[in-house]
Structure formats: structure tokens, C-alpha cells
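There's a structure below that I have some questions on.
For this depiction, one protein chain was excluded, whereas all remaining protein chains were kept in their positions.
We just call them A and B in the order they show up, numbering each chain from 1.
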Amino acid sequence: MWYYEKKTQYPVRIRKPDPRMAINILTQYGGPNGELAASLRYLSQRFSMPTKETKAILNDIGTEELAHLEMIGSMVHQLMDKVSPQELEKLHVDTMYAVHGRAVFPSDSNGVPFTAAYIESMEDPIANLNEDLAAEQKARATYEYLLKMTDDPDVIDPLRFLREREVVHYQRFGEALRIVQETMGKKKFY
Amino acid sequence: MDERTNLLEQIMAYDFVLYDLQLFLDTHPSDGNALRDYKMALEQSENLRRQYQAKYGPLTTRYLPNTTCWQWVNDPWPWNKEA
Partner (left out) sequence: MHNLQLTPIYPGNNCTGEPIMIPVMPVSPRLAEAYVPYQIYNKIFTPQEALKKGTVFPELART
């Protein structure tokens, strides 16, 4: 189970609203390479991990992704906060307002709603871990695109933090794969 | 940055060290140096948490200093700008 901590993993304090950037960042909330997909992917795959280290790493990275989901949601919320519908119309982000108002809804930047079709969970740990390595690279690439679309340090700092986390997670999934390869080679299980 | 935010960011920093070391230890469960650094950061984090919660209220519901008022509901929540 989980307990809530009343803090974000990294500070999110955005002073200047920017609805266009809010919609761009939204894809990391409910898009194909977003944090919700990441969390559900790892938390689902952990049940079929073969060793205690690989169970732990899937469990703990899946948990961290929930903290990232909260950071992204906070960023979207703060970038949209109190912006008038007229302003949204001027910036051409009023179609999102027509559907959800200024709420945070799990979709990508085009409004395509979140779907579990973004993830896979198989019994085979090699297949799962290779998917996870790819997922971290796709998320890293997405953060790099997002970083090119803003010059606000309040937005850049948390995005940089999240991009770096993808690199660290890639390393840990790589080590998890090494453990599976070594232990399977030694016929410790199966 | 006000005093509360400053203290909260110190806790974030120590808790972040703990989490990054946790992931390392998951794949290196017998690394003595990482375990030693984890223990040091854990003590610091617990110490700062005690200070924070006494001054500014609960970070988790497992802190109940006042049995007449449920302070957990108080603003700011982490997604608020003033958090």
C-alpha cells in the first residue's frame, strides 16, 4: 500500500501562467510516454519479476513515477491557474477549455485520453525490461522537446529534474536486466 | 523564499538522496558505502521532519500533535503555488 506525503519530490512553483506550455506538458501527464503510463507499466510488471532485486526496482521506480505524475499535474495546474477564457481563446488553447475547463485531465497534448494501450505487461522479464528501457528513453526525449519550448526557469528546472530521472531509471532497469541475464544463465529459476 | 519553504526544500533534498540511494541499493543490496550514506541521510531527514512538523504541521497523517483539530486538511497542498 501507499502513504501520502504532503510535498512534491522537487519544488514546483511557477509564477507566470503559460496555458500553451501547460497543454504541451500535459502529454507527460496522460500521454503515451507520460508518467501515468510509466507508473502503471512498472507497477503492473513487478508481479512477474523473477528475483528480489528486480521486484524491488520495478516497485520503487513505479512508485517514484507517481510522484512525477504529481509534479506534472502541479505544473499544468499552475500554468493554467486563473487564466481567462478570452486569453485561452487568443492563444488557441480554448478547445481544451471547452471540454475540461482549466482542470487537469489525463490526456496527451492533443486531448487524446489516456489508455492502457500505451503500456504492456508480459510474463517474460526480458521483454518487460527492454520495454522499460525504451520507455525511459522516450520520456527523456519528450522532456528534451518540452525544454526547447520554454525559457521560463520556473518551468525549466522541474523539467530538467524529470529528464535526469529518466537517465537514472534507465541505468537501474539496465542493471535489473543484467541480473536477469546472469541469474537465468546460471539456471537459478525457470 | 520564506522559512517554511526553505525548511521543506531541505527535507526534499535529503529525501531525494534517500530515494536515489534506495534505487541504487535495490540493484546493489550489499553495498556498504551506499548503506552508510543512506543511514546518514535518513537521520538528517528525520531530524528536519521533526522540526518542520512541530512548526508547520503534518507532512503525513502519522503526526498528530493536537487532538482537538485535524491539521492535515490545512493549506497549502503541494500543488498550490504557495506550497
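Simple rule for what comes next: contacts are C-beta pairs under 8 Å (C-beta built on N, C-alpha and C of every residue); 3 or more make two chains touch, one makes a residue touch a chain.
None of the values given here were measured: they were computed from a predicted structure.
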item: Omitted chain - touching chains that are shown; value: A, B
item: Residue touching the undisplayed chain, where the options are A:T63, A:S121, A:T150 or A:T183; value: A:T183
item: Positions on chain A contacted by the hidden chain, ascending; value: 10, 51-53, 130, 133, 160-165, 167-168, 170-171, 173-175, 177-179, 181-183, 186, 188
item: Hidden partner chain, residues of chain B it touches; value: 9-10, 12-14, 16-17, 20-21, 24, 27-31, 33-34, 37, 41, 44
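Assume only the chains that are shown with their structure count from here on.
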item: Contact set on chain A toward chain B in their complex; value: 3-15, 53, 56-57, 60-61, 64, 70, 73-74, 77-78, 81, 168-169, 172, 175-176, 179
item: In the complex with chain A, residue positions of chain B that touch it; value: 5, 8-9, 11-12, 15-16, 19-20, 22-24, 26-29, 58-62, 72, 77-79, 81, 83
